[in-house]
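Heads up, the thing below is written out as structure tokens.
Missing here is one protein chain; the remaining ones are kept as they sit in the complex.
Chain lettering (A, B and C) follows the sequence in which the chains are written, and residue indices restart at 1 in each chain.
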Amino acid sequence: MISVADLLTNDRIPANYYANEVYVRGDLEMGLLESRRGDRLLAIPETLIQAIYAGLTKETGQASRLVLFNCGRWWGKNFFNRFRDEVSDYYEMPLVDMSMAEFLQALKQCWMTYGLGKLDLDQSYHHRGFLVITTWNSAFIRQAPKSQLPAGFLEAGILSAVFSQLAGRELHCVQTSCESLGSDCNRFVIGLQKRLDSAEAMVEKQLDHESIMPRLCA
Amino acid sequence: MQPPFDAIFDEAEHRYLKPDELQEMRQYVFSLKDRVSTYQMIRDRELSLMQQVADQIQYTMPDAELAALERSLKNAMLSLRYCSMGMVLNDPSFVQNRLLGWLSDSMQIHNSSAIDRAVFRLIVQQLAQVLTSQQMELFQPFLNLAQAVLPAPVEEEMLTVAGMF
Amino acid sequence: MANLLWSGATAPSHQTLTKLKNPKKHNHYGFKEFFQFDATQGTIVDWNDSQNILTTEDFIIGLVEGLEEEVGDASAATMYTIGCEWGQKDAFFFEKWFEKEFDRGIRQTNLLFLLETWWWPFTAQGWGRWEIDLGERKQGFMFINIFDSAVARTLGDVGKPVCYLYAGLFAGFFTELVRKQLSCIEIQCYSMGETYCKFLLGGQERIDAASFWLNEGATARDIEKRLKSGELR
Partner (left out) sequence: MLNQIQRLSQATEGRYATDEELSFLADYGRSFDLRVQTYQKLQASEALIVQQVQAKMKAMDATLFQSGQEDITNKWKRDTLRTFRYAAAAMLADDPETLRERFLFWFQTIMRAFGAQRSCGVTYTVMQEVVKQHLIPPQANLILPILEVNRRMLGTV
């Protein structure tokens, strides 16, 4: 028999930790933003995003992609650690014990509340050792300088860090489709570095996601 | 509609509220007594009400997985909590922003529409016994918001002549 | 720059009820009015229709670390360049939204009001509060204080100025605003154990002098004194 009283934790039912009205707090007296746990937040406007691209291109040329990827990795690692602490405290359950569906639901909400856009997981290549993350509405991709190649370096860095932390082993991430190139969404393939090398080469040759995946899995 | 107090500051520097705007506020403020007592009623009867729902749902859906039932009951309780607060504040956007996105996501992930629908049906039945019709009238619009995001039941594909070949 | 950018046809815009009802009533001073979260698209748009993302301070460290790996010590100069680009782009952006919001040109507006209006979004975006001292502008320089610098607070006590991003932002913005090449240097920093960060803005000659004195161990107060007495190295 189900006892309804047992379904409650201290009279509370946890739901969406990342509801934006609760998660983000502004203090205009100090000019500060913070999360509900008290971590300082910064809002990065379009002009700064454009400036990051322009400044990096000016000073580092081609290396700017790598700088952004590394920045994403650095940030992503901290992002994940914070996410893990926030979520496991809130749901009173270690992240490793959460179901994939619940983990993903929290990650999606977190991603949205940070204004990073929408995110989803495509598990159809899971058995081949790859995860595919799809995203929409990325401000970094919207503002990227025009190029023949996918532009989500920052996101690729973040996602590689997040899933490396989650898996407990070093994983790489390659973007195989991009809204800036007219795709319906951004697709990021996550897997072991050596298994993704060929994907990187195929992206350089401007193959699309549908052509890359079967070859990667062959 | 806009939450009752938002409008006060919106144009504060340009004009004062008009008599009809003040009247609208007055109506809300004087409805607060009923809103709060309805809230208290739902709050205080939550456990017994939901326990009855839980007993009935186990009876009507004996084959359903226990975990799935529990999850649906939890989501329903959560909805009751958010919707009743939305009623106190007379603010549908509160329910929209704080509950609905997350709720519909959760229901889709767990593909639990049949159970969710049955649970909600039972809740409405139970509420009708606990609340007066006036209280139900206050609460119903907010409950409807949550019910509106329940995924439609999956219809079995009907074979038609057009689909034969 | 516009032609270098890919702008999606569906770029989000700020559409709150307040704004729809009062498109001309600049009632955006509050945090809730300034940002509009779209919980179905996962976007944040500010009052001036700029899409924002939230980060933690690690984002700035990540950028500095990422740069150090690639360009070593030149990372400071790169952060300054990014700041300059930011200030320059923001000057254009500001001019546009100011005129739309207040129905008058930025050059027909009281300077003090104009500058506070420029910084207000940064306050809402979490970049800290500022204080601007225009007392010496006739002599060709001025000071800006920043409380709670996002950069310095993050990096902690490292014993030297670190807020190159802010310095660049001021240099870029004021260069566009006054249409004269200006530079900026941080002469006192939270990460040197001070309670706030202080920036000097002026022509290259003065900034070079300040930089020289700073290297010789001068304090912000020394530098201020020497500049006010008209000294140039």
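By definition in this document, a contact is a pair of C-beta atoms (placed from the backbone, for glycine too) under 8 Å apart; a residue touches a chain by one contact, two chains touch by 3 or more.
Because the structure is a prediction, the values reported are computed rather than measured.
Counting contacts over the entire complex, the absent chain touches A, B, C.
Looking at C:102, C:120, C:147 or C:196, the residue that reaches the missing chain in the full complex is C:120. The omitted chain makes contact with subunit C at the following residues, 27, 29-33, 112-113, 115-116, 119-120, 123, 132.
Of the residues in subunit A, those that touch the hidden partner chain are 11-15, 21-22, 28-29. In the full complex, the hidden chain is touched by subunit B at residues 3, 5-6, 8-9, 12-14, 16-17, 22, 26, 29-30, 32-33, 36, 39-40, 43, 46, 78, 81, 84-85, 88-89, 94, 98.
Heads up, the rule we're going with is that only the chains that are shown with their structure count from here on.
Nearest to the global CA centroid, when each chain is reduced to the mean of its CA atoms, is chain A.
Between subunit A and subunit B, the centres computed from C-alpha atoms are 32 Å apart. Rounded to whole angstrom, the centroid-to-centroid distance between subunit B and subunit C, based on C-alpha atoms, equals 45 Å. Each of the following residues of subunit A touches two or more other chains: 19-21.
For subunit B, the set of residues that touch two or more other chains comprises 97, 101.
Remark: subunit B residues 47, 50-51, 54-55, 58, 66, 69-70, 73-74, 77-78, 81-82, 97-99, 101-103, 105-106, 109-110 touch subunit A in the complex. By the touch rule above, subunit A contacts subunit B in their complex via residues 1-5, 7-8, 13, 15-16, 19-22, 101-102, 104-105, 108-109.
On the side of subunit B, the complex with subunit C involves touching residues 2, 6, 9-11, 13-14, 97, 101.
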